[in-house]
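Shown here: the complex without one of its protein chains, the others still in place.
The chains carry the letters A, B and C, assigned in the order they are written, with residues numbered from 1 in each.
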Amino acid sequence: MQKGRLEAFSDGVLAIIITIMVLEIKVPHGTGFAVLLPLIPVFLSYVLSFIYIGIYWNNHHHMLHTVTRVSGGILWANLYLLFWLSLVPFVTGWMGENHFACETMALYGFIMLMCAVAYFILQRQIIKSQGKESVLGKAIGKDQKGNISACLYIAGIGLSWVSSWLSGSMYVLVALIWLIPDKRIERTVE
Amino acid sequence: MQKGRLEAFSDGVLAIIITIMVLEIKVPHGTGFAVLLPLIPVFLSYVLSFIYIGIYWNNHHHMLHTVTRVSGGILWANLYLLFWLSLVPFVTGWMGENHFACETMALYGFIMLMCAVAYFILQRQIIKSQGKESVLGKAIGKDQKGNISACLYIAGIGLSWVSSWLSGSMYVLVALIWLIPDKRIERTVE
Amino acid sequence: MQKGRLEAFSDGVLAIIITIMVLEIKVPHGTGFAVLLPLIPVFLSYVLSFIYIGIYWNNHHHMLHTVTRVSGGILWANLYLLFWLSLVPFVTGWMGENHFACETMALYGFIMLMCAVAYFILQRQIIKSQGKESVLGKAIGKDQKGNISACLYIAGIGLSWVSSWLSGSMYVLVALIWLIPDKRIERTVE
Partner (left out) sequence: MQKGRLEAFSDGVLAIIITIMVLEIKVPHGTGFAVLLPLIPVFLSYVLSFIYIGIYWNNHHHMLHTVTRVSGGILWANLYLLFWLSLVPFVTGWMGENHFACETMALYGFIMLMCAVAYFILQRQIIKSQGKESVLGKAIGKDQKGNISACLYIAGIGLSWVSSWLSGSMYVLVALIWLIPDKRIERTVE
């Protein structure tokens, strides 16, 4: 029951985050498709962030599936993750409106890195409260995906001063890695 | 349980989409009913989109009713549908503020077509994970309603350069077709 | 289960309506309590609408408690109610920003009357699908509260051209009448 409410609250926050991002795509004045052109970078950054939030929701869903008892540590680690995710609409808007300028790309990567760290902390809290021999403990193992993502984020932040394209590629790559849902948990559950 | 969270998240996103559309009806400065007149097209486009989102929620509700196991494919197809639906407030606002100008009508139809395609994909994913002999598989059959809607959307997009009235009639017609909830599923369930 | 999703969606929409109304209280530029003075009418109209939405949520909660099977008619009557309620933030903002000018008061009353009519329709749909001898059918009876409210709304609309104070008193009176939750249902359930 406790878990139900944790999930409901997280779902609510994630649903709102994903939807208020679309408010950054401001309705342009004037007709004609030409007025939509300046919105393309805003739209692209929206697509990327939508996928990221979708991935987080998906993996959050899989991870909490294994939880049986919610501890205080899990509650706060979850709120900490939601805090960093709540900043995603801001960095998405800043990046899109400034056509992927280097500083905006770097900040985007930094917030994403913080989200990943928060997700990692939540994972540890769950494993801690359930033991290393729990479903999640076994499924995660060395957490290679998580480590690779962190490296790619850091690379993306560094590369943002070299080329926005290179930096963006790093972030897209992370999304691609995670688009495949965490089979490790599914497999271990079975 | 997994299904419960998919429904809760979708409900959240749909509830927010339906409600942020109303934010496009900006509170006018000044009193007197005359200041409300320019808002009439914005209001009409809100009514149309409200009905569309209501239809999607209603049918989503009916369709997921038949689902017993949520696969990864269903999760992502659902997110893909929510992505296109999340763009509805934007096109609704653009269409309303520009008094149903041709390009705005065309884009509205295009987004609606993409929503329909995404809904079709979600339907296929559910049938795929449950077999053609499942409740949904039998209930949908040839999916005539879906095909007619797609044709009407395409007609609406094309007609938007001829007459906004004709184009709008196509979209209203689609809404009318779907206002009747999907009896096929209800009948087969019984 | 069906009912659960209807409640969840309605709760979501009502929660968002109640919260986006607060966005109309725009953060003023400048410090000092004097900059808050112009916000007082906006705040007062927010308080009134908050109470109204709270009453609707409360009574919706009581009414659906008696529902066992959700029909298509109930689904659409519920969406129709949510449609009119979704316009409350708009009229609240218009009324507050224009310091309770007569036209804004009249429109506020009109939207509230439409909400009441929609609530009445939802009530009829529920009784229709369950029989006059159902819990709700017996509990509502002649629905005096509903009739009195409708009269007060109409009086408030008419009086708005005479005096904003008189008109506002009508609306406050309706809120007071309903603040007491619908004991009729509770009593009959017991």
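FYI, a contact is a pair of C-beta atoms (placed from the backbone, for glycine too) under 8 Å apart; a residue touches a chain by one contact, two chains touch by 3 or more.
Model, not experiment: these values are computed from the prediction.
Participant: Just to verify: which one of A:16, A:63 or A:159 makes contact with the chain not shown?
Facilitator: Spelled out, the listed residue whose C-beta touches the missing chain is A:16.
Participant: Decide which residue listed in A:59, A:98, A:129 or A:169 touches the omitted chain of the complex.
Facilitator: A:98
Participant: If you put the missing chain back, which residues of chain A would it touch?
Facilitator: Looking at chain A, the ones touching the missing chain are residues 1-2, 5, 8-9, 12-13, 15-17, 20, 23-24, 72, 75-76, 79, 82-83, 86-87, 89-90, 93-94, 97-98, 101-104, 107.
Participant: May I ask you to list the residues on chain C that touch the chain which is not drawn?
Facilitator: The list for chain C reads 7-8, 11-12, 14-16, 18-20, 22-23, 25, 27-33, 36, 47, 50, 54, 57-58, 61, 65, 179, 181.
In this section, only the chains that are shown with their structure count from here on.
Participant: List the interface residue numbers of chain A and of chain B, divide the shared ones by all numbers used, and answer same when the ratio is over half, different when under half.
Facilitator: Copies use mostly different positions to touch.
Participant: Just how far, in Å, is the C-alpha centre of chain B from the one of chain A?
Facilitator: The computed centroid separation for chain A versus chain B comes out at 27 Å.
Participant: Indicate the whole-number Å distance between the mean C-alpha point of chain A and the mean C-alpha point of chain C.
Facilitator: Roughly 38 Å, centre to centre.
Participant: Which residues does chain A have that touch at least 2 chains other than itself?
Facilitator: Within chain A, residues 12 contact more than one other chain.
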